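Only one protein chain is missing; all other protein chains are in place.
And now, subunit A:
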Amino acid sequence: MIRFEGVTKRYGDADSGSADGGSRAGGGGDQGAVAVDNLTLEAPTGQITVLVGPSGCGKTTTLRMVNRMITPTSGTISVNGRDTASMDVAELRRGMGYVIQHAGLFPHRTVVDNVMTVPRLLGVDKRQARARAMELIERVGLDPAMARRYPAQLSGGQQQRVGVARALAADPPVMLMDEPFSAVDPVVREQLQNEFLRLQSELGKTILFVTHDIDEAVKLGDQVAVLRVGGVLAQLAPPATLLADPVDDFVAGFVGRDRGYRALSFAAAPELSLTDEPTVRLGATAEQVRAVGSPWVLAVGDAGEPVGWVRAAAVDHEVTRDLLHRGGTVASTSGSLRALLDAALSSPSGRGVVAGDDGRLVGTITAAEVVPAIEARRTATTAGEVPEGASTR
């Protein structure tokens, strides 16, 4: 557990205490500009706590005070009950994984040597450190053949994976992550986020995660701390609560539009009666398609997995992949209400495709059938049942 108690950071003090390597906050040079204002916060053990807010809200400063790259002006920060100010700084830092935006890999060391850094600093012998590093390289989803490459030979996403592996190498109980996925393209970012959640579900680290992206915060956080400019904590809540019940205009504005819809991400799909959908196989003939008697016909693959809708009138000979409509999303029976509604809304036939956990088609559902489930949930919530957050991951 990381605990902040009345922590304030004011820049322009006699000793600003910023480690070299660039401090971002308080760049205006105002005498006594407050970056973090009397912050009290707990990041629970084994959970992801996300610090989110606009530029100048002190989120990075907050993170860097934990490993004392920045010294707080007042207040205390403790990690698992120990006041960080009383700890040896190298010991403190080596007990925390640290991941940053551009990975910050050592360009002159190979991938495996990068990952071995902290264990080697802690005195682990070379062979053991190497074995551990290789295991982690695979664990973060990299080809072991990449171990001997230099960082310059990797893509941004791969470098970021190495950065995560390096931070995990000494198996620290605490991870500090400063916008680790911000500098990669959206597709890679989503992959990294998903694998990060998968890793965390296996490892259960205590994570403090900084981002400016509220969607990322809501997706990754077990709890989200929204900070406003000047380093004041505006709201600390699980993501579902944040979306459903922002505490003030600032948080509401920051959380953004569509929050009603986005909040459905945290509502597990209830048991709904699905409609059986007649399907055709890929490769089915035009006659078979027209025999279904519907303008849009759902095509499935060999394993019974839905592959896409095909317009009956467009099939001349047989159903091929390039005839398929690409817009529809597929919801999972164990997914969220949001995924269910989205499947219905994005389907060209208006019938949302629902698959089981094995990927096989279970049935379809229309938006008109999903909405009552949403309404029923609202009734249940106002009746006192707190919506279960983070149930859909």
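Couple of notes before you dig in:
Definition applied: a contact is a pair of C-beta atoms (placed from the backbone, for glycine too) under 8 Å apart; a residue touches a chain by one contact, two chains touch by 3 or more; residues count from 1.
Following the convention adopted for this analysis, contacts and distances are computed from a predicted model.
Not every chain of the complex appears here, and the one that does not is recorded in UniProt as "Osmoprotectant transport system permease protein", selected from "Xanthine dehydrogenase, large subunit", "Osmoprotectant transport system permease protein", "GntR family transcriptional regulator" or "SoxAX cytochrome complex subunit A". Interface note: of A:3, A:59 or A:94, the residue touching the hidden chain in the full complex is A:94. Taking the complete complex into account, A:117 is the one of A:61, A:84 or A:117 that touches the chain left out. In the complete complex, the residue from A:153, A:194 or A:275 that touches the missing chain is A:153. As for the chain not pictured, it touches subunit A at residues 19-22, 67, 69, 89-94, 96, 98, 100-109, 117-118, 121, 149-150, 152-153, 163, 176.
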